[in-house]
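What follows is a structure written as structure tokens; I'll ask about it next.
Heads up, one of the protein chains got dropped from this complex, but the rest are sitting where they should.
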Amino acid sequence: MILHPMKLVTIICEALARSHVTALLDEVGAHGYTLFSVEGVGAQGSRVADIEEFANIQIEVVLTSEPALQLMTRLERDFFSRFAMIAYLSDIQVIRSQKF
Amino acid sequence: MILHPMKLVTIICEALARSHVTALLDEVGAHGYTLFSVEGVGAQGSRVADIEEFANIQIEVVLTSEPALQLMTRLERDFFSRFAMIAYLSDIQVIRSQKF
Partner (left out) sequence: MILHPMKLVTIICEALARSHVTALLDEVGAHGYTLFSVEGVGAQGSRVADIEEFANIQIEVVLTSEPALQLMTRLERDFFSRFAMIAYLSDIQVIRSQKF
């Protein structure tokens, strides 16, 4: 088994940002992502997961370094002023890199 | 874009511990967190997410090093003997540190 060093980008944002974020994921070349609803309490107040339009979502995407940094840069530049959003990067090791 | 090294604290606990944990998050200066239901199977047996009072929750909070360690210390000292709970720390890189 070979482990490939990759980056996990985690994006937590208001559900309204969803289509904008997923379009950007396509743009930077992400081959897949997971998405789930979360309750989020933050600087902009509490958001409850079961009210669809006020829900927060957590999106997780596995990328190599370059597109991961490109994604982070674009999130900050294009979305941070428009949507409630945080994003962070972590180091992971993936079994098969060709899927991403 | 500047990436700030931060800590992600992940807490998995019985839903009954929720208000205790979130009060502690306030106390250590967390500016926000996310929370979602999980099915947990562990040393204390299986807990099913759709039975509210037996559900487990996963709480994720981004902090700088010092409050992250303070949170871990308090979780162990005050809650580990009272609630089914695990907690772990990971290194992340965040776009904007001023939110946390």
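Letters are used for the chains, namely A and B, taken in the order the chains are written, and counting of residues starts over at 1 for each.
We take it that a residue touches a chain if its C-beta (ideal position, glycine included) is under 8 Å from a C-beta of that chain, and two chains touch if they have at least 3 such contacts.
None of these values were measured; they are calculated from a predicted model.
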- request: Write down which of B:6, B:24, B:75 or B:95 is the residue touching the left-out chain.
  value: B:75
Statement: Logged for subunit B, residues touching the omitted partner chain are 10, 12, 36-43, 49, 56, 58, 69, 72-73, 75-77, 80, 86-91
Query: In the full complex, which residues of subunit A touch the absent chain?
result: 1, 3, 6, 8, 22, 31-36, 62, 90-96, 99
